[in-house]
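The complex appears here minus one protein chain, its other protein chains still in place.
So, chain A:
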Amino acid sequence: MKDLNYEIDHSMIDLEERQNDDDIEFLIHLKTEESLKRIRHIREFYESDKVYTDIYFYPRANHRYQVIVKYEGYVSFLLKLFQFKLLKSISWK
């Protein structure tokens, strides 16, 4: 999203962001067991709220996750990545 800057912790993850219809899609490569554990915690957090269509997590082979986030949930998801130290910094442009 154009009004937000974030810095990825490349020792933990690689992240690619793109548009998926009206939503935003993240393709995340989890480089360590620790980062995999952290993304599982993030998923658990989102899936425990019983809202099923705000964010979708798709685990893929080779420690990759595809995450589709509704536009309204974009900032909150990035903040979650930051909280779990998968991002180094996040700021408004």
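Definition applied: a residue touches a chain if its C-beta (ideal position, glycine included) is under 8 Å from a C-beta of that chain, and two chains touch if they have at least 3 such contacts; residues count from 1.
The rule is short, and it goes like this: contacts and distances are computed from a predicted model.
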item	value
Undisplayed chain, where the name is taken from the UniProt record, one of "SLC13 family permease", "Na(+)/H(+) antiporter subunit D", "TonB-dependent receptor" or "ABC transporter ATP-binding protein"	"SLC13 family permease"
Missing-partner contacts on chain A, residue numbers	21, 40, 47, 51-53, 56-61, 66, 68
